[in-house]
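With one protein chain removed, the remaining protein chains of the complex are shown where they sit.
All chains are identified by letter, namely A and B, in their written order; residue positions are counted from 1 within each chain.
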Amino acid sequence: MTQQPGTKEKKNPLEIIVCFKHVIDETELRIDRANNKINFEGAKTKISDDDKNAIEEAVRIKEKNGGIITVVCVGPADAKKSTKEALAMGCDRARLIVDPSFQDGDALSTAYILSQVVKKIGKFDLILTSTGTTDSYTGIVGPALAEYLDLPQLTYASKITISGNKLTVDRALDDGIETVECEIPALVTVSREINQPRFPTLIQIMSAGKKELLEWNAQTLGINPSVVGKADSKVEVKSLSVPKSARKKVIFEGKPEDAAKQLAEALLKEGAVK
Amino acid sequence: MILASVTLPTSFLDTCVQTEVCRLKYPLLPSDTPNYLYSLFIIVLAIFLYGVYRKFSIYKIGRKEIFRNLPKLVKNGKRIIVDGLGQKKILQRRYGGVMHSWMFYGIIALTIGTLLVGIDYDILRPEGIVLLQGDFYLGYKTVLDIFGLGFAIAVVLALARRISFKPFFMGEDRSDRFLLVGMLYMGVSGFVQEGLRLALIPVPWVYFSPIGSIFANLFSSVGVGPSATSFQSWVNTYQTLWWIHAIVAFALIASIPYTKYFHVPNSIINMMLTDEERPLGRMSTPFNLAEIMKQQETNPDFVPDLTIGIKTSSDLKWDQRIMLDACTNCGRCEAACPANAAGRDLSPRLVVQDLKNRYYRDSKMKESQENEDLFSTGTIRDVEMYSCVTCAACVYECPVEINQVDFIEDLRRTIVSSNRLEPAQNTLLSNLASHQNPYGFSNSNRSNWTANVPDGVKIASENGGVEYLYWVGCIASFDQRAQNVARSLAKIMKHAGLSFSILGSEELCNGDPARRLGEEGRFQELALQNIEKLNGYGVKKIVTTCPHCFNTIKNEYPVFGGKYEVVHHTQLISELIEKGKIKISEGKLKDISVTLHDACYAVRYNSIFEEPRKILKNAEMDLREMPRCKEKTFCCGAGGSSYWYKIPQKKTITSIRTEEAAKTGAETLATECPFCLTMFEDSTKVTGTKLAVRDVAELVADELP
Partner (left out) sequence: MAGVLVYSDSSDSALELVTLGSKLGREVSVVVLGSEDLSDQTKKVSVNGVSTVYQISSDALSNLLAGPTVDALESVYSRVSPDYMFFSSTKKGKELAPRLAARLKIGCITDAMKPELNENGITAERLVLGGNAIATVASRGPAVATIPLRAFERASGNASPNVIKIEDFQPRPTRTIVLGRKEKQKGQVNIKDAEIIVSAGRGFKKKEDLAILEELAKVLNAVVGASRPLTSDLGWLPEDRQVGLSGTTVKPKLYIAVGISGQIQHLTGMRESKLVVAINTDKNAPIFQECDYGIVGDLYAIIPELTKDLKLQLGR
C-alpha cells in the first residue's frame, strides 16, 4: 500500500470510496447531422468531467484528514486507462469492474452493481460520486447507491468537512446553501463548483501502474447476471437521434423595439428566464 | 624590517638615469622585500585556493567532470574569445559596457604589467637578462598608464552609478562597494606611487608615463626630490604606500573565490559548457516517452522512475550551480524582461539570485537533512514562473551566459508534476490531451480555412510528391483572424508555383504549449504522433507561418526522430522574391510606413530577422524600426503558453509594445507570428491605436493578383 507523503497515519485511517464513469468524450464526437447519425467509431473516452470533481475531493479530504481512497469504475475493459488516471490523481487503489453482463444496463442497475462492489470492499467511511455523468447525466447512481446501501445521502455538496465521525456538507441547492451534518458512513454527491480537479501529467498516469488495480467481474462479486445489466434494466434507450442543429440561429431583424420584443418572447417560451 | 632606509647605489643610478632606459629593481625598497612579498603571496594563494576548493565542493563538481569537459574549452573557444575576451554581450549596453570593458581590459593590462615586473625582477635578472629596458620599457610604461587611467575612470563610473544613479534593475551585493573602493585605491595609488618614485628618482623619459608624470610634477612642486632633505622620509612614505598597494592587491586576489569576482571563471566555464549541439530553442529533455512506452509494452507493470524539474536545491546539477553563481546581479535581464516591465511578479535576476542563495544556504546543512522544497519555502513562486513569456530577452542580454529560461522551464515542470496549475492552464492541458489542440475543438475543423482558397489546398493523405508541407498550426487553423495568414501564404505559394500540401485533420498541436507550460509527457506524446505522420508521408521540407511551430519542429523534433528542412514563411517568401518567382515592388505598398515586430521565437531563438526586412524593403515600404528591434525585440505577451492563461500584472505586455510601435509613426505594424498578430490587433482595437496589424504574408499576398 503506497502512502502518499504528508498523510497522517492513524490507527483507523479514513476509508474513502469514490466512483467514476468512463465515458465517451462528447466534445470530440463526429456528428453527421445530415444523416441524423453519430459516429462512435474511434470515439475518444475520458473520466466523466464531474466525476473528476468527486475524485479530486476524495484526494483533498485525504490530504487533509489522511486516509485511503479506493476508486471504483464499472465499465468496459478500456476503462483501465481512465482508472490509471484516477490513481494518478491521488487515489490509492482501484477496482475496475468489467463483465459483459453488466453492459447496457440502466443507471439503477449500475448503482446495484456498485453496491455489491462496496460490500465486497467492506470497510468504508465515505462514498463520493458526482451529481451526474457527462454522457447521460441521469444523476441516478448516487442516490440509488445510497439507497441500496441504506446510507444517508448528502447531495450537491459544495463543501465537505470531516472531523472525527462527523461529516458536514454544504449543499448547493436551487435557492441557496444548506449546511447539513451527519455521522459517517455516508454517501456524498459533489457538485462541480466544489473544486477544480487537478490534471495529472502523462508520466504520472503512466506511473500509476505501481498502485493496486484489481479487475473484478460478476463472478468475483457473486452477482447473478440475470439481475443486472440489460437483462434487468427498467429503463432502456430505444434510439439516439441528432438534434437538427447545434444552435438555432434565429436572427431577429427590424426595429430595435420589435426585435427586442421578439427576443423577450422567445426567451420566455424557452423557459430560459424566470 | 620591511621599511628601511635605502642608500641608492650611485653608480647604478647614474648609469640608469643617464645612459640606459630601464626599470630599477625594487626601486626605493630594501633588498629583502621579495622575501616578504612572496611569503605573503603564498598565504594569499592558500586563501585563494581554499576558496576555489570550497566553491567547487558547493558546486558538487567532481574531478571527472572537470577533465571530461576540458575539450569543450577548445570547442567553444570562439565563443569564449568573442563573448568573453571580446566583451560582446557586455557592450550591448553602452554605459555599463564601456565601464566594464575598461575595467576588464585595465585589470588584464595591469596584471600583465605586474607579472612582467615580477618575471623581470626575480626570474630574468638573476640570469642577467633585463626585460624592462629600452623602447619596450617606454612603450610598456605608456600602455600601462593609459590602461591604468581607463581603469580608474571606469571604477569611478561604476562607483558613481552605484551610489548616485543606480538603475532600478541592478542588484547590490554587500561586498560590491568595498570591491570598487579597493579597485579605485589600486588605480589611484598606482599613479601616486609612480609619481612619487619619479619625483624621488627623476628620469628623462618621465613623459612616457603621461599620468605618472603629472603626479611626479605635483610632488616636485612641493619640493620632493632626490636631493631634498626630506628624501628619506619620502622614501618611507613611498615604502608604506607600496606595501599598502601590495596588500590591497593581495586582498582582492584572495577575495576572488569569495566574492563577485568569481563570475570571471564561472562565466568562462558557462561559455565552455555551452552545448553547441543544442540550439537555444530546444528545451532539455528529462525523459524519452517512446522508450517508456516501449518498456511498458513488453512489461505492463513497468513504472518509470523519474525526477522531473527542480524541487529542491539538491536537484541543481553542478553545471547549473556554476551557471547560477556566475550571476553578478547586474540586472540586465531584468531591464530587458517584458514580464517585469508589465509589472508581473518576475525578475529573471531574482530567480537566479534566489536559487543561488538557496543552494548556498542549503550547502551549510548536514548531509542527513533533506533540503526544503523551493516552492514551499517561497524561494520560487508559481506565479513568478508563469509570469515568464519565455521570450529569452534575458538570455540574450546576460553577459555571463546564464540561461534563465531553462531554469524557469525546469521549475515549471516541478509545478506541473505537483498538479498545482490554475484552472485555465488545466483547461489548456486537458484540451491538448483530449483534443490535441489548445482550443478544444475537433481537429476535423482544421482545414475550414481552405474553404475560401481558390482551387483549395491539397491534403497530404491524398497527395504525395509535393515539395513543401505547410504546417498550418492551431491558431491559423482555428482563429478566424489568423486563418487569413494561412490563406495568404497559400496564395503566395500557389502564385509562385510551389507544390505543397497540408496535413488537414491529421495535424495535431506541435506540443509547444504543453512543453513550455511544463508538461513534458503531453508534449512528447503529441510530438511522437506528429513525427510518425510526417515521416509516414515522407515529408522533407516544412514551411510554417507560426514561429512556435517553426521552432518546435526545427529544434525540438530532431531529438525525437523528426528531421526536416524547416523554413519560416518569411524565409520562404524572401527566397521567392529573390528568385523572382513573385514580384511585389512598385505596388500598393510603396512608401507605406511600416514597423516590424520581431517574434521572439523567430529572432532570438532562431536568428531570423533579415528576411522579413528584405521583404518589406523589396516592397519599397518605409520601414521605421522600433527602438527594441531585431534581437532586442520586446514580446507580444503570448509566448511560453502565456496566451492561454492570465497572470496578475499592472499593464499588458501587448499594450507596452503597441505603444512603442505607434510611436514610430508607422501606419502598419507588420508581424510574422499569428499569435503576435491577434494580440496586437486586439490591443490596437482596445486602445484605439491607429495601426493596421498585418502579417508579412498578408501584405505580400495583397500585392499579388
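By definition in this document, a contact is a pair of C-beta atoms (placed from the backbone, for glycine too) under 8 Å apart; a residue touches a chain by one contact, two chains touch by 3 or more.
Just so we're clear, the structure is a prediction, and the values are computed from it rather than from any experiment.
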Contacting the left-out chain in the complete assembly, out of B:D173, B:E506 or B:D682: B:D682
Residue among A:E63, A:D78, A:D104 or A:E181 that touches the chain left out of view: A:E181
Interface with the undisplayed chain - residues on chain A: 24, 26-27, 29, 31, 38, 106-108, 111, 134-144, 146-148, 152-156, 168, 172-183, 186, 189, 192-193, 233-243, 246-253, 256-257, 259-261, 263-268, 270-274
On chain B, residues whose C-beta touches the chain left out of the figure: 423-424, 427-428, 438-441, 478-481, 643-646, 652, 654-655, 678, 682-683, 685-687
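We take it that only the chains that are shown with their structure count from here on.
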Distance between the centres, which are taken as Cα means, of chain B and chain A, whole angstrom: 50
Touch list for chain A against partner chain B, complex: 25, 27-28, 30, 44, 46, 89, 196-204, 206-207, 209-210
Contact footprint of chain A on chain B as seen in their complex: 287, 289, 292-293, 296, 300-304, 306, 308, 416-417, 419-421, 423, 426, 429-430, 433-435, 440, 442, 444, 519-522, 524-525
